[in-house]
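What you see is the complex with one protein chain gone and the rest in place.
Our next item is chain A:
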Amino acid sequence: MGTIHLFRKPQRSFFGKLLREFRLVAADRRSWKILLFGVINLVCTGFLLMWCSSTNSIALTAYTYLTIFDLFSLMTCLISYWVTMRKPSPVYSFGFERLEVLAVFASTVLAQLGALFILKESAERFLEQPEIHTGRLLVGTFVALSFNLFTMLSIRNKPFAYVSEAASTSWLQEHVADLSRSLCGIIPGLSSIFLPRMNPFVLIDLAGAFALCITYMLIEINNYFAVDTASAIAIALMTFGTMYPMSVYSGKVLLQTTPPHVIGQLDKLIREVSTLDGVLEVRNEHFWTLGFGSLAGSVHVRIRRDANEQMVLAHVTNRLYTLVSTLTVQIFKDDWIRPALLSGPVAANVLNFSDHHIIPMPLLKGTDDLNPVTSTPAKPSSPPPEFSFDTPGKNVNPVILLNTQTRPYGFGLNHGHTPYSSMLNQGLGVPGIGATQGLRTGFTNIPSRYGTNNRIGQPRP
């Protein structure tokens, strides 16, 4: 998939590509271990399925599905290794991080579908209970349990570990936590194991094995074959309970939703952004998680017509970058056409224009609260509540940068730590159209001391 060039259909066959990607992953030593476990898992699952048909026990089948789920989780782990190696392709422009999420979602949903199937089967079995042979039941249980626990504890499965931490607690975990809270009241030392919550996979493995042991016991003692069906239902319900929160979590990531836990922070940032000077409103905010953890987003910011777009853009980006790593900010102004048409010819030599525009402007701010070097706070720890973009520094000499036509990428390289003040004015030259600005200053978030009225009737060449 990775080699797809822009807008060209891949020529290679599907399996060839798969093989190539597989080789890529297999080059990593860590994935050998996973592959080894995968092979063991396949063998184990095969045996278990055989024993399932020989014992005719549906509870063991339900437990075997957990082993199959382990196989999926191993695959997810491999995929997450692969994802870290891939760069974004033009077609998958966000990269392949989401593949991890999709894999988690698919495997949890598959586990739930398997549980649904078990429920259906056991509903049929309630009508006609077949005989269960206990011969391999206990053996199968312990093989599956030990294998599951071994896999779970020896392989560091990053995506599933993340999801099981981030997703809400399953009902099984809640009950265990509730029980162990009272247990830890008696023996405080246990709290490190059981509290605040146990690993859901370990929990369901143990609980399923427990149910199977009870089944074995009761069938051995009294031939209560219905226990098998009952414990199959119990295992299926536990599977539902364990998998459901995880699939909800990963499904919400796939649905491009804003994760609820960052909404508070985002709100704070957006409030900050909307108090920036020149910003009128923030709208169309879309923030969503790209993979597990990294936020992406886009936002539209409406600004005053005389505000400096690039400056606002820089500040908004700077604010939101702390939280949102893939950010796109669209700045827009109402009614921009009209003044722009007036000053249409001027736009060609904007630098001259800025020369004239800025120098006669009076120094509005008191020197005490104005940092001469930059309009941003000198120390990030003490941000002033508002910013004034249009206020120039003391040394208002506009510097004409020579390399205006170069790509902005390499720009910073030539200058190193040039004083920011010289660069600041560069941005001020851009359309400072403020002829009708006085009409629009009814907004409370514009501090009056900036005295925007002074700009009215500014000489315009």
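Following the convention adopted for this analysis, contacts are C-beta pairs under 8 Å (C-beta built on N, C-alpha and C of every residue); 3 or more make two chains touch, one makes a residue touch a chain; residues count from 1.
In the analysis below, contacts and distances are computed from a predicted model.
A.B. asks: There's a gap in the complex where one chain should be. From "Ethylene receptor", "DOG1 domain-containing protein", "Sorting nexin-4-like" or "Zinc transporter", what does UniProt name that chain?
C.D. replies: In UniProt, the chain excluded from the picture bears the name "Zinc transporter".
A.B. asks: So which of A:W32, A:F142 or A:F332 would be touching the chain we can't see?
C.D. replies: Of the candidates A:W32, A:F142 or A:F332, A:F332 is in touch with the missing chain.
A.B. asks: Among A:A27, A:L116 or A:L153, which one is in touch with the chain left out?
C.D. replies: Residue touching the absent chain, from the options given: A:L116.
A.B. asks: Touching the absent chain: which residues on chain A qualify?
C.D. replies: 6-7, 53, 87-88, 90-94, 96, 98-99, 102, 106, 109-110, 113-114, 116-117, 120, 123-124, 127-128, 171, 174-175, 177-178, 218, 221-222, 224, 226-227, 230, 251-252, 254-258, 260, 263, 284-288, 294, 298-300, 309-311, 313-315, 317-319, 321-322, 325-326, 328-333, 336-337, 340, 347-350, 374, 376, 380-381, 383, 401, 404-405, 407-409, 411-413, 415-417, 420, 423-424, 426-427, 429-431
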